[in-house]
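All protein chains of the complex are present and in place, except for one that has been dropped.
By letter and in written order, the chains are A and B; residue numbering begins at 1 in each of them.
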Amino acid sequence: MARSRVPTRGAGRPRRSRGASAGFRLDDVAAAVGGRIHGDAATRLNGVAPLESAGPRDLSWVADERRSREAASSRAGALLSSSAVLAAGKPCVVVASPPLALAIWLESLHPAPAGRAGVARGAHVRPGARIAPSASVEAGATVEAGARIGARTRLRAGAFVGERAEIGEDCVLGPGSAVMAGCRIGHRCVLQPGAVVGSDGFGYVWDGARHRKIPQVGTVRVEDDVEIGANAAIDRATLGETIIGRGTKIDNLVQVGHNVVVGEHSILCGQAGVGGSSRLGRGVTLAGQVGISDHVLIGDHAILTGQAGIARRGRVRAGAVVSGMPALPHREFLKRAALVGRLEAVFERLAALEAALAKIGKGR
Amino acid sequence: MARSRVPTRGAGRPRRSRGASAGFRLDDVAAAVGGRIHGDAATRLNGVAPLESAGPRDLSWVADERRSREAASSRAGALLSSSAVLAAGKPCVVVASPPLALAIWLESLHPAPAGRAGVARGAHVRPGARIAPSASVEAGATVEAGARIGARTRLRAGAFVGERAEIGEDCVLGPGSAVMAGCRIGHRCVLQPGAVVGSDGFGYVWDGARHRKIPQVGTVRVEDDVEIGANAAIDRATLGETIIGRGTKIDNLVQVGHNVVVGEHSILCGQAGVGGSSRLGRGVTLAGQVGISDHVLIGDHAILTGQAGIARRGRVRAGAVVSGMPALPHREFLKRAALVGRLEAVFERLAALEAALAKIGKGR
Partner (left out) sequence: MARSRVPTRGAGRPRRSRGASAGFRLDDVAAAVGGRIHGDAATRLNGVAPLESAGPRDLSWVADERRSREAASSRAGALLSSSAVLAAGKPCVVVASPPLALAIWLESLHPAPAGRAGVARGAHVRPGARIAPSASVEAGATVEAGARIGARTRLRAGAFVGERAEIGEDCVLGPGSAVMAGCRIGHRCVLQPGAVVGSDGFGYVWDGARHRKIPQVGTVRVEDDVEIGANAAIDRATLGETIIGRGTKIDNLVQVGHNVVVGEHSILCGQAGVGGSSRLGRGVTLAGQVGISDHVLIGDHAILTGQAGIARRGRVRAGAVVSGMPALPHREFLKRAALVGRLEAVFERLAALEAALAKIGKGR
């Protein structure tokens, strides 16, 4: 893995001077993340990299003893570490959580690029849209009639905001993302490229000759601090609202059906799918490719491991960890897999028993 | 779930006066859906909501006895009901199918918004495209040379219609959807945002040094009354056509490979995938995340439950219900899951038998 030389993702603002060229000092890091320095506070660095690829001018991090050996042998110039011992003599900043400190330091090095305030030439803004003066509507973005765009929110090229939709402050709508009519997005939300909020729910009723569409006239409410991944799709409700709770993070290519309610601070990993009218509690984790059918209830802080499947009207209790399809408590899932792995021996033992009994039978 | 106060999704047309403000009467409903009124025909309502969230000015619905108790305790002002008994004394319209009546009534309350006829400034229409005068090509939409757009069809911002593609009448192509060169879409079709029709099929042949692409020179034919979900992808054929039969509904994030034929009135739920050259009959149901490999045959009216998988060249007979991977008849799938759940006891019983036999052996 190549080292990261403080790349700056932003457009429309110059590279920060303490970036690739000027670098930073270990005491800059300590001040930003709130940690204690061990070693030379003036250690000069100019990048951030994981242990295996860090060089002498890179800051790296070590969080637990499993990686202390790697830390010792790494060429990193300094470390974020959960203890001075783990840092193995390298200059370090000791913090409670190195990953959190890493996040804070990277935020500090790479502030999210702001758009250029205003409606660019080449943007399509319909009469009756209300756009905060500090918001940025880039060329090729569309804002329909009656929509509202909050302060400092940025609409990239090809982003679409439908009729009467409302986008809060400090949001980013990536290229080709869409918020359909009447849907509401809170503050500090991010839609990755191609994310769709407010596609029609998948509701039909057979009328004797064809599937007749049940008009999907509800909306989607996405609360504050939600992130929605690339090419994910969140359907509008049939009636009422589909709700994505505050602080929930949704990965790429996730599907959320109509009238679903996802609680706060949940995590939906890549390609997970949630069927209509299901309800997920707070702090739920769906690992990759988890499939949840319709009308399912998932309790707070439950964890569904990769590819787990929950059938229609299924229930997962709060705090449970479940796996497989049909889903089982994770330990039971592992136990059954192990037992199935010993099935060949079962047949051998049965045959041996049958032979022994036959012998006894003959012997009498 | 919040009540739905007759929101109107449409752009470019005023809210209908019998909407949120004026409301409607029970006899309006009965006339629209063709049902018999029990109770006060003049009951005034102004919204539609499910039983659990309906208030005294909402119309709700009850279809079966399981929900009759909820109907009785609901605050709904009136009901669509399959019998006067189920309505538990509330004013009601009795119909054969309350969900169908609901669909009809919602259609009546929320007619699909029409676009503004014509090619908007900011739309990209190439010379040689033929666009019906009543069609709507919105700003940011693209129509390539030789393409045809039928009457009253609406292309939202960012929709793309490739060279010589043909779109029928009364279609909606959502923001960011794409119909690639030469593909044909029937009448009354809907492409949700980001849906792609006519991406290249995934066909390569190893030439000794690299995967060489087999040019995908066929097209896709989407028949009338088909709906394709957000960010779904339907590949063009290598040669000939990929076909989506009349009335079939495809949910979000579904993948349909090259040269697939899907019969009429089938249902492909979210994140299902169909490999190249597979054929699905009429009225087939693929539940969420079903995976069908290449060259599979699925008979008419077969149902594949969530996450079921069919291997290459597999067959599912007409009317079958199958589950799991490898897929089994659903009852067999459930039976096997139950038997696996009793495996621990198998080992205990084996051990007991072996001990008993050993004892007998010693006893002799």
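The working rule: a residue touches a chain if its C-beta (ideal position, glycine included) is under 8 Å from a C-beta of that chain, and two chains touch if they have at least 3 such contacts.
Remember, predicted model here, so these are calculated numbers, not experimental data.
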Residue, one of A:V29, A:L45, A:L102 or A:I298, that touches the chain absent here: A:L102
Positions on subunit A contacted by the hidden chain, ascending: 1-4, 6-7, 9-12, 48-50, 53, 97, 99-100, 102-104, 106-107, 109-110, 122, 138-140, 156-158, 174-176, 190, 192-194, 225, 227, 229-231, 247, 249, 251-253, 265, 267, 269-271, 287-289, 305-307, 324, 337, 340-341, 343-344, 346-347, 350, 353-354, 357, 360-361, 364
Absent-chain interface as seen on subunit B, which is shown: 124, 126, 140, 142, 144-146, 158, 160, 162-163, 176, 178, 180-182, 194, 196, 199-200, 202, 204-207, 210-215, 217-219, 231-233, 235, 237, 239-241, 253, 255, 257, 259, 261, 271, 273, 275, 289, 291, 293, 307, 309, 311, 325-326, 335-336, 339-340, 342-343, 346, 349-350, 353, 356-357, 360, 363
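Following the convention adopted for this analysis, only the chains that are shown with their structure count from here on.
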Separation of mean Cα positions, subunit B and subunit A [Å, integer]: 26
